[in-house]
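Below are the structure tokens for one structure; questions will follow.
Shown here: the complex without one of its protein chains, the others still in place.
Naming follows writing order (A and B), and every chain is counted from residue 1.
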Amino acid sequence: MHEPWIFIAFLLPIGFILPAVTILFNRLLAPRRPNKIKDSTYECGIETVGETWVQLKGQYYIFGLIFLIFDIEAVFLFPWAVAYDKLQLYMVLEGVLFILILAGGLLYAWRRGALEWV
Amino acid sequence: MGDPFSLIANWLLDLLVGFGLELEFTKVLLKFLGAGLMGTVAMLLMLFTIWLERKIVARIQDRLGPNRVGPYGIFQTVADLLKLLTKEVLVPSGADRFVFIIAPMLVVMSVVGLWAVVPFAPTLFGTDVNVGVLYLVSIGSIGTLGIMMAGLSSNNKFALLGAFRTVAMMLSYAVPMILALLVPTMLAGSMGLVDIVEAQSSMWFVVLAPVTTLIFFISSIAEVGRAPFDLLEADSEIVAGFHIEYSGLSFGMFFVAEFLHAFTISALTATLFFGGWQGPGAEAYPILGFIYFLIKTGLVYFVVIWFRGTFPRIRIDQLNTLNWKLLVPLGLAAVVFTAVIDKWAAEQDLSRVLMHLAGNALLVVLTLFALRAYARSARKKEEAIRSELMKPSHVSGAGD
Partner (left out) sequence: MTGLQIVFIAVGVITFAAAVMVVVSRNLVHAALWLILALAGVAVLFVILEAGFLAIVQVAVYIDAIAILIIVTVMLTRHAMRDDEPQLNKTWIWSALAAILLFGGLLFLFNQVPDLVAQAAPLVETDDTYLEILGKSLVDVDRFVIPFEVASVLLLAAMIGAIVVARPPSSSSQEGGQE
């Protein structure tokens, strides 16, 4: 039962450790001369003013939220798609209704101007 | 003789069991070796693909590309790697050390993890989880997380802004990608990639769902962050975005991850829509299947490079409009059309291929009509603004 996942359980840590080893190699081979100017924040040659936080626009939140809604919708739709071969037409139409309700939500967001990059 | 993969695997298994290890442990050990091999090959493949890409983009731009280091410049990437190896690894002052260092590793991990489920040949694949398609989506988005961590920990305003813009773009374009992935799942009746490839033995899915193929291809290119969607690495825009403060091989890892991701999505498009290893004689001789897979992936990768060399960069508001107003509704419509047509064609006993092609053609025609209407309304709005500006009572020029 767990057999398909063992390979993934090996590949993901290996995928993490390979770049780690490479970067470690780099740290060993490269010179290390820390210098206050070199380590300071980069801003095209001038000094940074103020703290480094930037208060983000609300637009990022809306994009993230719409992605979340569509992600959850996809989680519901994938089992429906897997069982598609064995469904009858009315069952397929129920899934289509699900999609249409959410498409209505997207339409609302569009008309409200929530999708503009303001 | 046509199946070297099973031959090698069985020979190794017998060899290790002959050393006295028990069977279960040997199988797990073989998987570990396989995973190590896959990770190493993925990283080493980059040495070749980066050179290939630079050469092809150069030819498209009417220049030669790297041609000094080795014959035809083949060792250029090795030289770049050696150069990056000797650069000092800077961690900027005030940066979050731990998060800063592990961010590139997370990004590479997410891309290497994608290779676990791709079937290269009938008997050569990493693993056959039955949730392969959703696995692709979820592991791919871990890279998004890594980019956000890189930007957050850099203690740099540009990096922060660039990281959040990148993450917003990747989240936005993940939506049509997920919707497009529903269609092969429906047509094959399973989420596992091995099943999807086997279901394409009669007809590739690109014939049954061309619009979906295009949606998946475009949104994958945007997910990778390549041209024409490479707004966030543009030097003139935001000075390299989220990886400003990275140097040496930490930066090299981001670079490698991006190119590897581009190659991976070519492989995924070939697997999901162009039949993977399917081809004449592939079932009998798996080595042929592997060659077909490589050829298809290479062709799709060439188209990706072609896009890069040809299209100008998209502006960020055009990016968002393209996604939310074109790709997402088109993706939803494609899923609905495919679902209804397939069932309806099966019930009416009509030819599946023709009905799907007709449905997609209808979708394209509807989209063209919608685009024309949208362009007309945008033009009208622009003319309204312009006639406002031309009025003599306007003293100061309004912003555009």
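Here is the rule we use: a residue touches a chain if its C-beta (ideal position, glycine included) is under 8 Å from a C-beta of that chain, and two chains touch if they have at least 3 such contacts.
Nothing here was measured: the structure is a model prediction, and the numbers come from that model.
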Sole residue of B:Leu64, B:Leu82, B:Ile295 or B:Ile385 that reaches the chain not shown, by the stated touch rule: B:Ile385
Option from B:Leu13, B:Leu45 or B:Val99 whose C-beta touches the chain left out: B:Val99
Contact set of chain B toward the excluded chain (per top definition): 96, 99, 129-131, 134-135, 137-139, 141-142, 144-145, 148-149, 152, 164, 167, 171, 174, 189-191, 381, 384-385, 398-400
Residue ranges of chain A at the interface with the undisplayed chain: 1-2, 4-5, 9, 51-62, 64-69, 71-76, 78-84, 86-87, 91-92, 94-95, 97-98, 101-102, 104-106, 108-109, 111-114, 116, 118
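FYI, only the chains that are shown with their structure count from here on.
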CA centroid of chain A to CA centroid of chain B, Å: 13
Complex contacts: residues of chain B adjacent to chain A: 28, 31-32, 34-36, 38-40, 43, 84-94, 101, 104-106, 108-113, 115-116, 126-130, 133-135, 137, 139, 155-158, 160-161, 164, 167-168, 171-172, 174-175, 178-179, 182, 185-186, 189-191, 239, 244-245, 248-250, 252-253, 256, 316-317, 319-321, 324-325, 328-329, 332, 335-336, 339-340, 342-344, 347
Chain B-facing residues of chain A, complex: 4-8, 10-12, 14-16, 18-20, 22-23, 25-27, 29-33, 36, 38-44, 48, 52-54, 56, 59-60, 63-64, 66-67, 70-71, 74-75, 77-78, 81-89, 92-93, 95-96, 99-100, 102-103, 106, 109-110, 115-117
